[in-house]
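First up is the structure itself, then whatever we jot down about it.
The other protein chains are all here in position, but one chain of the complex has been omitted.
Should a chain be cited, it is by its letter among A, B, C, D and E, assigned in written order, with residues numbered from 1 in that chain.
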Amino acid sequence: MTAYFGRRYMVSASHRLHSDQLSAEENRRAYGKCNNPHGHGHNYVIEVLVAGPVVAETGMVVDMASLDGIVKETVLNRFDHANLNMDALFVNRVPTTENLCREIFTLLEDRMPAGRLHTVRIEETENNFFECRRAEKE
Amino acid sequence: MTAYFGRRYMVSASHRLHSDQLSAEENRRAYGKCNNPHGHGHNYVIEVLVAGPVVAETGMVVDMASLDGIVKETVLNRFDHANLNMDALFVNRVPTTENLCREIFTLLEDRMPAGRLHTVRIEETENNFFECRRAEKE
Amino acid sequence: MTAYFGRRYMVSASHRLHSDQLSAEENRRAYGKCNNPHGHGHNYVIEVLVAGPVVAETGMVVDMASLDGIVKETVLNRFDHANLNMDALFVNRVPTTENLCREIFTLLEDRMPAGRLHTVRIEETENNFFECRRAEKE
Amino acid sequence: MTAYFGRRYMVSASHRLHSDQLSAEENRRAYGKCNNPHGHGHNYVIEVLVAGPVVAETGMVVDMASLDGIVKETVLNRFDHANLNMDALFVNRVPTTENLCREIFTLLEDRMPAGRLHTVRIEETENNFFECRRAEKE
Amino acid sequence: MTAYFGRRYMVSASHRLHSDQLSAEENRRAYGKCNNPHGHGHNYVIEVLVAGPVVAETGMVVDMASLDGIVKETVLNRFDHANLNMDALFVNRVPTTENLCREIFTLLEDRMPAGRLHTVRIEETENNFFECRRAEKE
Partner (left out) sequence: MTAYFGRRYMVSASHRLHSDQLSAEENRRAYGKCNNPHGHGHNYVIEVLVAGPVVAETGMVVDMASLDGIVKETVLNRFDHANLNMDALFVNRVPTTENLCREIFTLLEDRMPAGRLHTVRIEETENNFFECRRAEKE
């Protein structure tokens, strides 16, 4: 069998969905109320799932304090109580939650041993969520 | 990595579990209280998970308004505030949540591009849930 | 200060909202989809709040097993996996959740020492709830 | 006993906490990260609790569709997917959730018969909430 | 109207319910499985509700960082990841959640201006909760 450890974090942030590649009308159609000019916000619930063997000595998949440290430096300090549109990552990229999820996946993957990060899941509201899972081939 | 968009809906419906292929005693054993003669009901929470690339222009996996339209026409208008046993799909099929989940998977798959619908998950109560996932080979 | 003990139960039941005192048109206007002819259903979450002093010997407001017994006999056995419209209480009374809440309050109050039952709260869906609280004068 | 009907709504909005009556340092001390210059956001869960007798004919405390209409016109259309700081109500008032809660209480009270609105509760995050209850004397 | 601020905390602790004033048989009857000899544990969710006017300058009922500081010193540092039976408060008092709730109410009340602390609510499991509210006369 395969073991996983999951951890849940929360970030409160604002964003406005607007693409420079689309006309005003197309933006309205694509994003609806999310295109409102002054932005809006969410409590983003972020789940990080890490795969790996259970270490015999400690009985743990991953050291929770280390994971918390990586997520704090990489994700929480950067995005919590922030306006996503102001972040360097979203200068030429619409800050949809799909894109936020992919960027967080990449940021975390760069800080972990290869093959450990399995899924990043973001709940934007209680009715919407997004996931990035590592490709099955890996 | 692979990206997914998930959306959560709710349907309040009633059903009675009873199979014409089973005796009264077998029905009672198979379904317990769910076989009670006048039916009962649930708030079914339905999660739809769609896989696909993030479209570069919009930063989205799927257009949420379109998905909501498909689910409304196909699932919500049909099953919300309904008695499942009266539906044409359940004339010769017991309206278990397994069967409801499979039928909803098929109804939605018929309305989407091939390979996009990944999972339909139904919570019947907070302690029971059912999933249909597309076969891994696809 | 005043102490309270609360306990949460769940009942899956079906109902149809229809008043014999209203015309077909008035029923439709009053109850909307809840007036659909074959009924529908919910997972009713029922919270019972009991007030009282903390007994010095046991450190408890109420004996939980006794409360569970009373609720089981009075509420769960009667309404779980049932069609509320078939119950004697709802022969001449529309089985709205307001009425269900009041009837459960009365059924439980009859089985407890005076002044102990404080509130019965029913969540019909995650977005609707109903409460009966004892009058403040008591 | 007294009866209540409660209804739950959700609004996604952004805000920045900053008081013109306080210095930069005082603002930082009072609001912490909530004073960050470009704002942030939340999914505000808003619960509206209405008190009143159960109407004998309909078995209801309040007509849900009417309540939904009032809340939509007064609260949802105004605050959902908005930046609270841009609203006329918050020109000279810090858009804390306390103030938002009070303003919503007043907006709703003006649209209902006297003595019906009992509580407005707002969850700003899963760990913070705010309530305005009508004064007990009324 | 009256305003309230609520805040939610979590504590993971263990306890065993056993009263020296009761016989072995009475302990078993009063506490059931909670009397098991080696103890068990819970994630206690603790909600603190503070009443008070909204301060005009800041738009806040209470300074959240100060409240968090008081709760951390008084409650979290003392009870989180602890065995309640080992605490000085429970040497001669059964560590039921009723008693824990009362003790936390008293500990917090001692650290706040008179009349501000309104309710302490503890969820022991998702199906059980306890509240201490200040007496209505105050």
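One rule holds in what follows: a residue touches a chain if its C-beta (ideal position, glycine included) is under 8 Å from a C-beta of that chain, and two chains touch if they have at least 3 such contacts.
What you see is a predicted model, and the numbers here were worked out from it, not measured in a lab.
Asks: Where does the absent chain touch, in terms of which shown chains it meets?
Replies: Missing chain, whole complex, touching shown chains: A, B, E.
Asks: For review purposes, identify every residue of chain E that touches the missing chain, sorted by number.
Replies: Residues 10, 12-15, 33-34, 36, 38-43, 80-83, 85-86, 125-126 of chain E touch the chain absent from view.
Asks: Determine and list the chain A residues touching the chain excluded from the picture.
Replies: Against the left-out chain, chain A lists 1-9, 49, 54, 57-61, 63-65.
Asks: Please give every residue of chain B in contact with the chain that is not shown.
Replies: 17, 19, 21-22, 30-32, 93-96, 98-99, 101-102, 105, 126-136
In this text, only the chains that are shown with their structure count from here on.
Asks: Report back the single chain whose CA centre is most distant from the CA centre of chain C.
Replies: It is A.
Asks: Under the over-half criterion for shared residue numbers, do copies chain A and chain D use the same patch or different patches to meet?
Replies: Counting which numbers both chains contribute, over half are shared, so the two copies meet through the same residues.
Asks: Among all chains, whose Cα centre is located farthest from the one for chain D?
Replies: Relative to chain D, the chain with the farthest C-alpha centre is B.
Asks: Distance between chain B and chain C based on Cα centroids, please, to the nearest Å.
Replies: Between these chains, centre-to-centre, one finds 29 Å.
Asks: Can you list the residues of chain E that touch 2 or more other chains?
Replies: none
Asks: If we use the touch criterion from the header, which chain pairs count as touching?
Replies: Per the contact definition above, the touching pairs are A-B, A-D, B-C, C-D, C-E, D-E.
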